[in-house]
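Partial complex: the chains shown occupy the same locations as in the complete assembly.
For reference, chains read A, B and C in written order, and residue numbers begin at 1 within each chain.
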């Protein structure tokens, strides 16, 4: 019954030294680790310290979440992808959360295909993205969206692949802080959509990867 | 500064006799009246009593809102339509509220075009409806939608005509009672959309008619 | 991009005659249909009317959701299961919602394994249930739980298989109506858990089945 999940270090409330130490220990144990929500002021320092130790580090775009791996783990991953996950962000401000999902899915051994900054205004941009994802046989799609969060329903209504919605804390006024997006994803009458909490890119990436991997696992 | 608005009798908390008396007095004064939310048990009795007085009565579909008019008022309306309003309902359970909007818009002298039970599942059914409405030059479109209320944003993103969103108290769980639909309409990043309160078909119909009429009034 | 989803008729707000007619039409089109939330007073009548037409009808335990199928569709289903879904209900009052999930998953062609009335008090009863589900290689597990909803986190923390949490509107006082259960599932720090709205057994069953099926589909 044990779990095939990556180690995730939630750095938001940790001191720099603790984060560094814990991250290194995790790489030693598992070959890789995701450090999420590094304090902005610590990011550059942390990345360079880890690189000096000979580790590979990738920083999520518009985010302070990083993935750290040793050489062996990196090599292994390139050889055998364990599934494929599509990740869509509705707007520019949703990219950081989408990147959290991408890094976690990759830490779990999945390939990812991303499509950022689509918006409801640009609905026509959804189709080619979805087509590519389906053509490449993604096992799950993560949709990250704030404001009214409509993109998740729209995508789920178009595909058979399971869709994981991530509301983001974007927007102001009534329904701000992701509440409107969460409510509308939960109220969606489209089948094939489940959600994680507001801004929880980590949870969405892990869930989607576990869906994509279980598909792959069974095919072997 | 006086107002070109119809008289509306809100019957939900009124006794049968009071509603009947007030409705008749209003018709005498203005030629027509909308009686909204008649108690279910009073509807048949009220309609037949009013018809016996020689008045025309129309009952909204799936609703207990009625429009009452005398012969002269009815004739006048047929002769000069003062604008045209499109009305869309997302699902079957939204029709009653949409009908409130229709009756009020017609009481204000507007033509209406309705398109009910479209849903997000049937997005393809939106296009022909919108095309017809635009071809017939509606001055405003009312969109009635519950659950996640996405239809209002979708319509507003496709047309230049002002769209009035009416969230409905359909749905269960988090965001039930219209809260998700209201929040997502307010959070919508689509320009050209304004809203009225949950289930307020009367307010939406009046607002849309006033938009459609001001357009027409200026053209004369 | 079309969808492998069953037809679901949401009967809660429909008249008896409409529900009957729509259900029969759907069976004619697709071989099977799920009718969810039939009005209590209509259930017996509806079931017997459908049976008289030679259709098989199964009623969910403690629920008014039914699955209706013709002979051909029934036979087909027995021959080729398209995945397997595990379904757990924390308490007796959660069984109705769990049954919604089961019927939808089966309508989508999945086998199901159910384990009802486990509770947090009976945590020891969770282990054998999970063991059986994993031994039989379920592709996803639906966990239905009200009150504080802890069972979903507990299960997700023990298995690699994706877990779909369904909070139920059980409980009273602060956090009643499923809010506590929804909040604690969303706040869960366990990876591998996604949720649908409160009491949305239909959504959970469809999502889980789509996960289980995509696994199976790829293996052929």
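Criterion: a contact is a pair of C-beta atoms (placed from the backbone, for glycine too) under 8 Å apart; a residue touches a chain by one contact, two chains touch by 3 or more.
These numbers were taken from a predicted model, which means no experiment stands behind them.
Note on stoichiometry: the full complex in this file contains 8 copies of its one protein sequence, with 3 placed in the shown coordinates.
The definition used in the following text is that only the chains that are shown with their structure count from here on.
A complete topology is adopted by the chain contact network, contact being made between every pair of chains. A rotation of 180 degrees, rounded to the nearest 5, superposes the Cα atoms of chain A on chain B. If each chain is reduced to the average of its C-alpha atoms, the one that sits nearest the average of all protein C-alpha atoms is C. Spacing of chain A relative to chain C, judged by their CA centroids, is 27 angstrom.
Multi-chain contact residues of chain B (touching two or more other chains): 173-175. By the touch rule above, chain A contacts chain C in their complex via residues 1-5, 8, 130-131, 134, 137, 139-140, 157-162, 164, 186-187, 191-198, 200, 202-204, 206-207, 210-211, 214-219. Put simply, chain B touches chain A in their complex at residues 119-121, 123, 147-150, 153-154, 157, 171, 173-176, 179-190.
Taken together, the chain B residues at the contact with chain C in this complex read 92-93, 172-175.
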